[in-house]
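What you see is the complex with one protein chain gone and the rest in place.
On to chain A.
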Amino acid sequence: MSRPEPAQAAQAHERAARQRLSPARVLDIDPLIEDPQTRIIVCCGAGGVGKTTTAAALGLRAAERGRKVVVLTIDPARRLAQSMGIDSLDNTPRRVKGIDDSAGGELHAMMLDMKRTFDEIVEAHADPERAAAILSNPFYQSLSAGFAGTQEYMAMEKLGQLRARDEWDLIVVDTPPSRSALDFLDAPKRLGSFLDGKLIRVLLAPAKAGGRAGMKFLNVGMSMMTGVLGKLLGGQLLKDVQTFVAAMDSMFGGFRTRADATYQLLQAPGTAFLVVAAPERDALREAAYFVERLAAERMPLAGLVLNRVHGSGADRLSAERAVAAAENLEESRIVDQEDGKAGSRTSPGNSPSTYDSSESPARDEPGVSAGPADPVESTAPDEGSPADAERSVDRFTAGLLRLHAERMHLLAREQRTRDRFTALHPEVAVTEVAALPGDVHDLAGLRDIGDRLANNRPELPEPGA
């Protein structure tokens, strides 16, 4: 098994911590999406880690670099869907307007409509009369409206369809937010085991009894089973199920062939899986599970996309020093209030350590520029005294420092969870996407995410950028 023993893992973790380990490998997005050999990219990961946004951003970036791309999303946020023009549910890829097509690329996007996809399969593979019978079957109607599992089948089915149309040279797929998020890998197998099972023959038996001589497997045990099922399900439901299964019988073979083909497609060299996560304990735990599961299924993993990674332009200032400095400012404010501008505000216990301590705290002329900036303390008749203004700047600066301390703690936590993942899976290439303060709902935002994905820069953008 690929998972190291706990002791080994702990040792690896320690080693990693000692080396201030950054990911063993960096995932380079651009070569991946530019390579004409890459035909399918599957984004998978736990719910709420930015899977859909990542898929959309990758699609946009690939299109703007000259590829003809279709993005299959499962359940996009409304405003993101609107921005791509795919908020209408018609189950066909729509061309996304407003992209930079100077490199000759195109972006198409669609949102999966489970029921439509299912209906289309029925319509395409059964004669009209039989199709009508299936579509009006109550059992079918419930099934296709999306009970557990249907979404996974249909996502794979749609992927197979898009690939078969051969109109795009890159398909980017978002995966359903499944209960166990890799259900889509099991879909073909489950269908297979159902089709191989005896149950289907029991269900088919009464329907076939009329026309065919295929009754020989309907022994006494089987008819008892139909009896049990009938008792359990109620006669009407059993009949609906039987009619449904009988009507679908001719199509099941096709279902299965396509499901198997899609599964093989996923294992093929042109496919790349990206596991998407955020630098949080649970999300990375799930990501590790995905990595292991994909390896077990021999699915080609391109790497890990780590979203919402925080950085700091002032990361040389530690949390501890920031808090100490904030305390200095807050204390000196009290001192100031007591006896004006008394003495040094630098308490002796806090000599700078990471910064050059020979550089003494040099204060320019007090009061020269403290005046204009004080919209808060307007209680004083003359726009607030310089001392008041300075006190509020001190308090403000203390706030900045405390904010920074929080940020540094966050950075340290993210680093720890990431290191843990890297220690367990050093083979997995990682790209980090810097956190944004808000949500993405337009192409510009997606483009920005694409840049962040490709540049792999965890730092904040340059101030003022």
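Details
Simple rule for what comes next: a contact is a pair of C-beta atoms (placed from the backbone, for glycine too) under 8 Å apart; a residue touches a chain by one contact, two chains touch by 3 or more; residues count from 1.
Going forward, contacts and distances are computed from a predicted model.
You can't see one chain of this complex, but its UniProt record names it "ArsA family ATPase", from the set "LLM class flavin-dependent oxidoreductase", "ArsA family ATPase", "Phosphate transport system permease protein PstA" or "acetolactate synthase".
Within the full complex, the residue among A:82, A:312 or A:385 touching the omitted chain is A:312. Residue-wise, the contact with the chain that is not shown comes from A:406, picked out of A:35, A:167 or A:406. Although one chain is not shown, part of chain A still touches it, namely residues 46-49, 75, 77-79, 138-139, 142-143, 146-150, 177, 179-180, 190-191, 193-194, 197-199, 202, 221, 225, 228-229, 231-237, 240-241, 278, 280-281, 283, 312-314, 317, 321, 324-326, 328-329, 332, 345-347, 350-352, 355-356, 359-364, 366, 369-370, 372-376, 389-390, 392-404, 406-407, 409-410, 413, 437-439, 460, 463-464.
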